[in-house]
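Let me give you the structure first, and then I'll get to my questions.
Yeah, one chain of the complex is gone here, protein chain that is, but the others are all in their spots.
Right, subunit A next:
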Amino acid sequence: MSQPALPAGWAAQWDAQANRYLFVDTINNRSQWEQPTGPAIGAGGPGANGIGPGSSSTPIPQANAQQQQPVASSNPRRRQYPTAQMAQAYAEGGAVAATGGPGTGYGAGVGGGVSTPGVSGGYSDLSQGQGQYPQMQVPQNQGPAQLFTPGAALAGGQGQQQGGAGGYFAPANPGFADQKAFSVAGGVDPNQQQQQQQGGVGGMMGNMVNQFSNMGMNGGSTPGYGQGQAQQPMSMGGHGSHSLVNLNLIGLQPSVPDLARDPPAPLLPQGACISNNPAANAHHSYQRSTINAIPTTASLLGKTKIPLALILTPYRSVQEGDEPVPVVSDTVIARCRRCRSYINPYVTFIEGGARWKCCMCNLSNEVPQLFDWNNQTNQPADRWSRAELNCGVVEFVAPQEYMIRPPQPPVYVFVIDVSQHAVQSGMVATAARTILETLDRIPNSDQRTKVGILAVSDAMHFFCLPAGESEPSMLVVSDIDDVYLPKPTDLLVNLTEARPAIESVLGRLSDMFKESATTGSALGPAMQTAHKLIGTIGGKIITLTATLPTLGEGALKARDDPKVLGTSKESSLLQAASAFYKTFSIECARNQVTVDMFLFSASYTDVASLRCLPRYTGGQVYYYPGFNATRSEDAIKFATEFGTVLASPIGLEAVIRVRGSRGLRMSAFHGNFFTRSTDLLSLPTVPIDQSYAIELQIEDPLTQPFVVLQTAVLHTTCYGERRIRVMTTAYPTTTSMSEVFASADQNAIMTLLSNKAVERAMSSKLEDARDAVINKVVDILKVYKDTMTAANGGASAQLTVPENLKLMPLLASAMVKHVGFRESSQIPPDLRAYAHALLSTLPTQSLLPYLHPQFYSLHNMPAEAGTVGENGVVLPPSLNLTSERLERHGLFLIEDGQNIFLWVGQEAVPQLVMDVFDLPNYQELKGGKYTLPVLENPFSQRVNAIVAKTREMRRNPYWQHLYVVKADAEPALRNWALSLLIEDRVDKTASYSQFLALIKDKVGVRQTRVRK
């Protein structure tokens, strides 16, 4: 089949899976199977009406950028780094408009949408603008700009290109700031600010940059632009905006790769930031907002129905390739006297740099004397090189005033269940071995770390670990009603000094209790004792239990009545059964003690009750249902995760406070912590990669052109240093509703909704939680339909959504089908409670696959998949989660961040089975947990590489189980894997298209009701 002739703006792409051409609209990346008849959208085709009324939005910038991406079948990396030529095409397209002034540039390309031609002309006409750019004529004001704040002169040229290109080009094209960029920049500097988020400013940029800003300011010679700027100094319309592209979801396959897309970048007004460092705004993995352009009034926010919230992951792990957080070590900390915010790249220096004006409350503060001083060399230093003026995320080393007491050492107490079941399942042995192997990796750089071990069955067993001796002794306390420490010393010991004793205990722990025949567990009293042991210092209690606590305080009953499941009473099973867990967790939070829970059980463990402890003390729950260490997969999973948790650096005795510009107030907090004051979150320890959601309220109308949100985490590092981690993000404000919609971040919204849904499920009913999610989505889309589209009449056949929220319905449908919320009477309450724990703590990056699993087809993956590419192992393109994609002869991989399922079709050819599993044919293959053999053939190595990459690519400690699922055997496992294919209909839950129809009906119905 030869490539068919296409109208302008379309490209044909061969899809190997479907054996036919796929037609891609190069402007906005809509793809279709039918051969297009009209020109592409940018050239006036369907969708050119996609611009919201009244906004000066530009019909492409960011959507366009990524959209050159090919269809699923090609290498995903190309999506992010299109070729240099393309980038130039963008810049040049802009150039046309810039030189020709309004009118020349667009021609047919603009469509009806550009209301401020000056601003938006640059992008609109790609389809025809390519290749015919006239000579650049914009006069360049060459005088070097002498501005005190260098950041005011931001990279024009680059900004423009990035603005047009959605910011993906810079890293790939460092040499990009060529002459063409110059000419463009003068006019369109509104987009400059983009550059702060995106990388790759060469040092040489500085000069050019200044020229541009001057041009922008004196821009009389480029009439359209200059005016646009001058007339709307405050309104965001003048600062460039995200385009609002309408999309009808009905009948459209959700485009899964877009899940990994970055949120719309906050487009800050020019001069907002005094630094031209791209990292001046905190990266969205640290802090992201649900809306990247904050509405100026509460009523506007209320009208859009989009929740305003901040998603934080302050203690994010730094993986390979990530920039480490810069540290300011000279303890010169400049803070605003009134609002106590920390100095950041968005302040302004006044009076010749002697004072600075706070960007949140506008108070002028003195610059500290030593601000321009390098105390290591004792010489004056350049303040512009200070990290806090250049980076959105910095760590200050805190002086004495920030300490209540000297930095505490990290303390770990292990409470290990040694009752019969725990020993038999091999949990005790595995745990002891893991601790033993991890002793070197536990944060202990200054040799102060303390460790204690407590074994518990129906009595408490203390281990006396005297320093320097290798013969520990065991003290047994069987009185569980009255908690006391049998010995004042040697129970909590220095890890380095008492190493031999600790090793000896751990080595023999499992043997000591081999004969254990007790079935009860006095976990409550044991944890109380542990708390007593470390209460004066604070630290971590790590509890490993395989039995339901049945003795002493905090005793629980097996309350999982199968009759209750699936009814409205089910949510009572998700609440704590005993008040002890709440009061004890408060007690722990107060004494800076965190409880981590590792739960192993074949039967009911009441995760819901035990989860309370980590919930309020900043810990985490790890749950291993049906753990059995004789299965090597179970043992490896637990040992890997446990080891990672132990070895990860933690922050101790932390408080988190979020400050915002005047008019913003933090109103609600979600996550694992204890709220100590109206806006102060306290965490005994900050675990790595845990996320918190904070809702914001607009109390007073915002008058500034941009607002700043700053999160400060005061903590003690596990290396004995008091530090403040400050994360600053600036967001533009806007008065336009379309701008709010266009800059909404669907992933952040879903993170917040999942937090709220979990709380809803616990406080009322699961059904209410599901409804809350659906209603929120319906509300948002309804408002969008009513205000942003020319909707005529109530119910229509379309469900129109903004392009940047197009996956929100998919994620919402994934959430109501998620094991945490699904309507079913089969899901054990333990699994639900564990899912809730994850849903409310996972950072967005890990939450997305947890809600919407990744689905790869391995038998026909592209040649480069599974090999090592530029960014590590290349993953195959992810597929839509529908069983239509499953082929009878295929091999598929489904993973949700917790488990990996390897689906083998029943007609899998023996060669495939041989290559991957080293078995002669499909019949020999057994389903269940599996360790893939590494074989001497390229396919096996590639599959193994993909599995390994899947296990390590996200920022979390989880090591996914690999299950082999045979298409025609083991119905339970098969159904489990199929339940992850969320676009399908599974028992009572609706398929994605049914869900969309439901949403569409609700959007329509409500509208007519309003009209009556």
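Keep in mind that, in the parts below, a residue touches a chain if its C-beta (ideal position, glycine included) is under 8 Å from a C-beta of that chain, and two chains touch if they have at least 3 such contacts; residues count from 1.
Operating definition for what follows: contacts and distances are computed from a predicted model.
*Asks:* According to its UniProt record, what is the protein name of the omitted chain, chosen from "WD40 repeat-like protein", "ER-derived vesicles protein ERV14", "Large ribosomal subunit protein mL38" or "Mic1 domain-containing protein"?
*Replies:* "ER-derived vesicles protein ERV14"
*Asks:* Which is it among A:Lys582, A:His889, A:Arg985 or A:Lys1002 that touches the chain not included here?
*Replies:* Result: among the candidates, A:Lys582 touches the missing chain.
*Asks:* Among A:Phe414, A:Tyr616 or A:Tyr692, which residue is in contact with the omitted chain in the full complex?
*Replies:* Missing-chain contact among the listed residues: A:Tyr616.
*Asks:* With the full complex in mind, choose from A:Thr675, A:Ser764, A:Gln941 or A:Ser993 the residue touching the hidden chain.
*Replies:* A:Thr675
*Asks:* Could you pull out which residues of subunit A are in touch with the chain that's been left out?
*Replies:* Counting only subunit A, the missing chain is touched by 582, 585-586, 589-590, 616, 668-669, 674-678, 680.
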